[in-house]
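Before I ask anything, let me first share the structure, which is written out below as structure tokens.
One chain of protein is taken out of this complex; the other chains stay put.
The block that comes next holds chain A.
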Amino acid sequence: MQNHRVVVTGLGVCSPNGVGVPAFKKALEQGKSGIRFYSELEKLKFSCQIGGMPLISEAVKSKYFTPLQLRNFNAAGILYGVAAGVEAWQDAGLAIDEERCDFDSGTIFGVGTLGVDKYRESIYKVDEGNTRRLGSTSVQQTMSSGVSAYLGGMLGLGNLVTTNSSACTTGTEAIFMAYERIKAGKATHMLAGSTSDGGPYVWCGFDALRILPSKYNDKPAEASRPMDANASGFVPGCGAGALVLETLESAQKRGATIYAEILGGHSNSGGQRQEGSMTAPNPIAVKRCIAEAVTDSGIVASQIDVINGHLTATAKDDLEIQNWSEALGRSGVDFPYINSLKGMTGHCLAASGSIECVASVLELKHQFLFPNINLQNLHPEIKKVIDISRIPTQKTDLKFNILAKASFGFGDVNCCLIFSKI
């Protein structure tokens, strides 16, 4: 049987610099930072006291949840995921049947750490010998698949309803897996995305690793500096991004707005061999992942116009650029345009891939590049590989067709997707 073509027909986002697609798009165009100082982190003696968290109003909460669902609710990741997921579903113009489930529609919605604040609340009660006082919803708020479970019920999904987890690759991987499912004819619509909790109990481990910037507590908006010579670590973030994927045939039949087509992709792992480890990528695998994604998409490397990088603002940014350059066989002025959303949002961990894919699809649809904010002095090792003109620091209108997006995560895992204008 012939493979189905897969298109993006809905977007939703809950980002530190904008909640909801219209606000997020505006933030992208303006290069708006979502990084703020948190006194709670100061009180807890974190060395990095800044982060990126979506600002969710009570109005947004009550738009997506019933008062009953909000009783004893304390799982930010589910809140972000539901807000982004339902927004994407509605944006796609897909109906919600209150009576019957839809066997043609499913979700793969990834998480890193979920329901941490609810878990903390529970742990205190458990340690006091008060387990019976947890209430009825502590399981659904703390299980990894909590977010896909909430979304599945709200949307009446009857196809695959699951959660994936692969650290900072999670979001991109969720979209890739949903793409494959639709391509293979196993589903017509898939809600693909990811979410991440934030705050001290999620970010603590990274602070302990000393990989977060500590010198920007008084100037949070300047802290996240992907590709900059003065990059001093990633700023922790959180949030959620969501895309509705469906067959081209279904989208055309419904007369849906088509944002972009997914031409193909690839996911792999470096096996924590060669230079790879739990926390560092094996460059051979990274390059292979990118090259396989290009092949899978039926394009050649020279057709890639724009790269949305992983580029977290750690000491690994120059290695990533080197990997892209070698994988595509392109360098200097021949290198594609490249940007990193993390300058504005920080690193939203498991949510980063999906939020960045939403940004990428908006760039394709509206034919612009968002600026790399905080890039003042290009890292010298990066300058040796690609020309500075390839890294826009202002919003740039650009007619282009193909964008490559990759995410890399702890555990030495990689995923790369190729999006095309349609």
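One rule holds in what follows: a contact is a pair of C-beta atoms (placed from the backbone, for glycine too) under 8 Å apart; a residue touches a chain by one contact, two chains touch by 3 or more; residues count from 1.
Keep in mind that, in the parts below, contacts and distances are computed from a predicted model.
A.B. asks: Just go with whichever of "Transglutaminase family protein", "Sugar ABC transporter substrate-binding protein", "PEP-utilising enzyme mobile domain-containing protein" or "Acyl carrier protein" UniProt uses as the name of the absent chain.
C.D. replies: "Acyl carrier protein"
A.B. asks: In the whole complex, not just what's shown, which of A:K43, A:R71, A:K253 or A:H366 touches the removed chain?
C.D. replies: Among A:K43, A:R71, A:K253 or A:H366, only A:R71 touches the chain that is not shown.
A.B. asks: Among the options A:S39, A:S57 or A:S136, which residue touches the chain absent from this view?
C.D. replies: A:S136
A.B. asks: Can you list where chain A touches the absent chain?
C.D. replies: 66-68, 71-72, 132-133, 135-137
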